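Note that one protein chain of the assembly has been removed; the remaining protein chains are unaltered in position.
Now for chain A:
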Amino acid sequence: MTWIWSNLDFIWDRTLDHLVLSVPPIILSFLIALPIGWLAHRFRLGRGFILISVGLLYAIPSLPLFVVLPAIVGTSGRDPLNLVIALTIYGVALMVRVVADGLASVDPDVRLSATAVGFSGWALFWQVQLPLAGPVLLAGLRVVAVSTVSLATVGAVIGVQSLGSLFTDGFQRGIEAEIVAGIVCTVLLALAFDGALVALGRLLMPWSRPARPTRSSAPLTPGPKALGAAVHGGEAAK
């Protein structure tokens, strides 16, 4: 306990490092997965191939990836960029399938009627399909966020400072409190990300909350499609 009190600054700095390392991969993996997932959704024939090959990226063990990346990208061995790229790859691997599934979850009747009233292809994607895929995208993004925060700790092994540094340092010096502090802070940070995404979802998708009963009448149709519950809780330990 005393270690924690006397090292609050150190813990706080590592938390900030961790935050800075985690945010870009989450945003990047979403942006990169969007067009790939759209392709997988749009072209039936390519779907299986795209989803499987992108999904396989997740199977690459992280340590060898850190070894190979500098050679491919041309970064130095201890550049935090290596970690950001690796985490983005894992994020994309998770997110592409989510995007494809999310677009597929849009009610075909809604798509049909949107086309019938005169949405062009471009407007249909941005104004109808993407927002309606939102709940599924959000569910997937929450998994990516939590998984990224957890994976970022590995950076400590290759000398990139993060909350993982509390594990490595704690092990080497035999300070249990430091390890525990690292674990607790990682979990708290993951929860904070998750909470922020949920709040963002509420803000951007007010329609996806369960319908309030109307006073005047009658049977309510069920709200938007149930979110991919299966994606939840799949925090990946790697």
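Heads up, the rule we're going with is that contacts are C-beta pairs under 8 Å (C-beta built on N, C-alpha and C of every residue); 3 or more make two chains touch, one makes a residue touch a chain; residues count from 1.
FYI, contacts and distances are computed from a predicted model.
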item: Absent chain [UniProt protein name; select from "ABC-type quaternary amine transporter", "Phenylacetate-CoA oxygenase subunit PaaC", "Hydrogenase" or "FAD:protein FMN transferase"]; value: "ABC-type quaternary amine transporter"
item: Touching the absent chain when the full complex is considered, from A:L81, A:A114 or A:A192; value: A:A114
item: Chain A residues touching the omitted chain (full complex); value: 107, 109-110, 112-120, 123, 128, 131-132, 134, 205-208, 211-212, 214, 216-224
